[in-house]
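Of the protein chains in this complex, one is absent; all others appear in place.
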Amino acid sequence: MLAGYDTLITNIALAVILAYSFHVVLMAGQLNLGQAGFASLGAYISSLVVPAEPLFGSLSPVLIGIPVGAAVGAGAAFLVGLPVLRLRGVFLAIGTIAFGEMVRVFMNNAEWTGGAIGLRVEKWVTVDLAWIVVAVLAYLFWRLGPSRIGRAFAAVREDELAAGSMGVDVVRTRMTSFVASGAIAGVYGVMFLYFFGRITPTTFDFSLTLGGLVTAVLGGYLVFFGPVLGAGFLTAVPEIQKALGVEAGWIHPFITGLLLLAVILFLPGGLSTLFARMRRVPAAPDPDLGALDGLPPLPDRGTPIARVRGLGKSYGAVQAVREVDLEIRSGEVLGVIGPNGAGKTTLVNMISGLETPTAGEGEILGVALGSPGGAHRFAQAGLSRTFQHSKLFDRLTALDNVLVGTHAISRSTYLRRLFWMPSARRDERRARALAWAQLRRVGLAERAHLRPSALSYGDQRRLEIARALAAHPTLLILDEPAAGMNHVEAGELAALIRGLAEDGITVLFIEHNVKMVLDTCTRLVVLNFGEVIASGEPHRVAADPKVVEAYLGAEEEESEHVR
Amino acid sequence: MLQQLANGVFAGSIYALFAIGFTLVFGILRHLNLAHAAIFTAGAFVGIEIATRTGIPIWILFPIVAAIGALAGLLLERTAFRPLAGRDDEHFAGLISSVAFGGVLIALIQARYGTEPKSFPREYFPNQLFQFAGIRVTLTQLVTLGLALALMLGLAWLVSASSLGRAMRAVAENPTAARVVGVNVDRITAGTYALSSGLGTVAGALLALNLGQTERSLGASVELVGFAVIILGGLGSLWGAMAAGVILGLAEALTIHYFDSTWKGLVAFALLFAVLVLRPRGLFGHLKVREV
Partner (left out) sequence: MRLKTSSGAAVIAAAALLASAACVSEEPSSNTTDSALSGSGTGADCVIDETVKIGAVFSLTEGAAFAGLYQQEGLTLAIEQLNAVGGVQYELIVEDDKTTVEDSVAAFEKLIDRDEVSVIVGPTLSGMAFTTYTDAQSAGVPALGVSTTAEGIPEIGDYIFRASVPEEVALAASIPAAKEALGLEKVAVLYDSADEFTASAFNTITDVLNDEGIEIVVEESFETTDTDFSAQLNKVLGTEVDAVILSALPGATVPLVKQARDLGVEAPIVGGNAFNSPVLVGALEDASEGLIVGGAWSAAAETTGNAEFIAAYNEAYERAPDQFAAQAYTAGFLIDQAVRSDCDANREAIKDNLGQILEFDSILGPISIDESGEVTQEPFVQIVENGAFTLL
């Protein structure tokens, strides 16, 4: 290759590999900083099994080391992940840093590692091999982006609760990214060891972790080639300074630091932002109704699909919901109303699996309340919901938001995408057709390529409904969908909900807009102080004196509060 | 044995000193400020330079160093954190921008002070050995412990009783709500950084006095233990940080006493790991209820 630049080029490749081990967790929003520990374990353990002689006379022995390093890193990440992944954010970061330090001290004290004096091996890694590993990783991440698991990563990164409500198994997704990170870090450790021929426990210290993190964030973790950009930049800056004749010394780290700061401040999303404008606006495909045909039929009208008995939830001394009995039948539009603080949101949170009841029992679409697993199990059973404060995935386009909605009813495509299997392409096309159909249904097809923040408030609420609909739900829960909408928008929304009911979707919705509730609901439930005070045919319930009193009383309270 | 306990407490007070500034920013703003180690180091170098040039007594020196640190903190907040506020990637980007700021600061330290270690002038702060009930204690150890306690008390008073502290707590609870009720969140944020960095620089100068010299890696050497302290002590808990620092110091001293000193490095992180797994809120922290 370029004579005299082999090491420089290989250094870039190694930095890219390390950055990918951060990239994969950052994609899923996890701040794992234990890579130094995984790399150390991968390197040291591979040194025990990598033969000293070339394989079959000519093959690099590292070909054995790489899978061993990956397996060791992945295994260690899994074991560490079991306890640590309950943590989030900075806590996860510090917990994993602690793991890395523990590995370093352990390696320093173990006999077989040579302690602080380190380990020396033959240099088996060549520049070509290093770049082939980079190419393989880049390929893996390129194919990951627009796949089902890739979307799940993005959804978990943006909003774990919403992701779970869309059927994404959050725990598993986080663990997957964590284990992948461990595997890549393990490979990095092996590549480092067999390129430089020597490691000591301090090779894998906190500064290595910081370097990898900086590279990954600098390049950008929203696109698959981010680590290459980051590593290229960080290698190029000192080289350019050298070429310009800047004297070595403090000025080099000074300029590198300033440039790093500038990139982070002015390019949100890292260097890859520079390439973002090249992306095409997706064109809406022709309506593909064939894709919708294959969906499973909804249950017959009138079939009981959910039932809860004596449901209650208390937070310490506060009883948010008590003794609620409720049965939901297929095809009905059930309105839940009640004054602020009546426990409406708590009730639907329990029904959708986001909160565990403290009393009572129930079964929603065949899933028992309180059973382990969390919200995604309810979503996979056919429950879909929106939130009182919309929980859209901020850094995904409207179309990608809705595509996440198809998670529960689609199959994993990643492995098949790696091998360009036509069936994966078919599945992806079907998911897109479903997503476009829902965007059209709520009238957002024209804005499919925008991010949620660029949409009006009413459009955001509609987008959330489209996302929920993309899961082809049996039961759709809407938490105050008309909040903040004007009369025209609320009217359109009411029409949409009636249309959904005609299609056989069961709708449960919380709403303050009484007119809209009366216009759309087939049945009404009124909550006050966590209890059901009335239920039945909407107009009759609305006339119930208890209900009137609850509302008037509440209104008085509210007006007092305002005063 | 008693002596080793005392040693643990003194070593722990250094950890606590590093950690209080760190935990203040973390507790109030949820920022992990990775430039804190560099600010800490800068405090040591600046303290030494001022002491060397002017020879002013230590009780004047430390306030001056703190003021310089506060200015650095304002600059840090302005350049590395405020421009990121409200961005989707605020969290990750803040880590990187603070690393970058720290890198620039360390480069500037090398530019001004060179690569050699620096130390306080001869006879600047004569050290003395005291004996209480068979325990040997040096004057710097006492000053370190005393100052750590004093700063902690002052800070606790500030946070709990002053109007600035009330505003800080409001911001910690909910920045949006604080803004609604009229708290100037930007100013409180800047003030928190100023306070944190002021504490950091004093701690750095004090550690340099303790060690007899400083190097550019001074901050980095306590940074990781600082992480352990803020988590052990609990999110943003000042007394927790003090207690956790002392617990870590004790645990390390006892490991050396009863086991083998080569395993000492494992203690802090094993303890941290265990606490994180068993009690994520930290030993003295409160768990915040997550809202849906």
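Order of writing sets the labels: A and B. Residues in every chain begin at 1.
In this section, a residue touches a chain if its C-beta (ideal position, glycine included) is under 8 Å from a C-beta of that chain, and two chains touch if they have at least 3 such contacts.
Not measured: the values here are computed from a predicted model.
Undergrad: Among B:97, B:192, B:210 or B:237, single out the residue that touches the unshown chain.
TA: Hidden-chain contact among the options goes to B:210.
Undergrad: Touching the absent chain in the whole complex: find that residue among B:78, B:112, B:136 or B:187.
TA: Answer from the full complex: B:136 touches the omitted chain.
Undergrad: Considering the whole complex, which of B:42, B:222 or B:244 touches the chain not shown?
TA: Reading the full complex, the residue touching the unseen chain is B:222.
Undergrad: Go through chain B and note every residue touching the omitted chain.
TA: Touching the chain left out of view, chain B contributes residues 3-4, 7-8, 10-11, 14, 110, 114-117, 119, 122, 127, 129, 136, 138, 140-141, 207, 210-213, 215, 217, 220-222, 249, 252-253, 256-257, 260-262, 264-265.
Undergrad: Over the whole complex, note the residues of chain A touching the chain we left out.
TA: Residue positions of chain A that touch the missing chain: 3-8, 11, 14, 54, 58-60, 62-63, 108-109, 115-118, 120, 123-124, 126, 128-129, 131-132, 196-198, 200-203, 248-250, 252-253, 419-420, 422.
We adopt the following convention: only the chains that are shown with their structure count from here on.
Undergrad: With chain centres taken as the means of their Cα atoms, state the distance from chain A to chain B in Å.
TA: Averaging C-alpha atoms per chain gives centres 34 Å apart.
Undergrad: Using the touch rule from the top, collect the residues of chain B that touch chain A in their complex.
TA: Contacts found on chain B: 26, 30, 32, 34, 79-80, 83-84, 87-89, 91-93, 95-97, 99-104, 106-108, 110-111, 220, 223-224, 227-228, 230-231, 262-263, 265-266, 269-270, 272-273, 276-277, 280, 289, 292.
Undergrad: Along chain A, where are the residues that touch chain B in the complex?
TA: Against chain B, chain A makes touches at 26, 31, 83-84, 86-87, 89-91, 93-95, 97-99, 101-102, 104-106, 108-109, 161, 206-207, 210, 213-214, 217-218, 221, 249-254, 256-258, 260-261, 264-265, 268-269, 315, 345, 349, 354-355, 387, 394-395.
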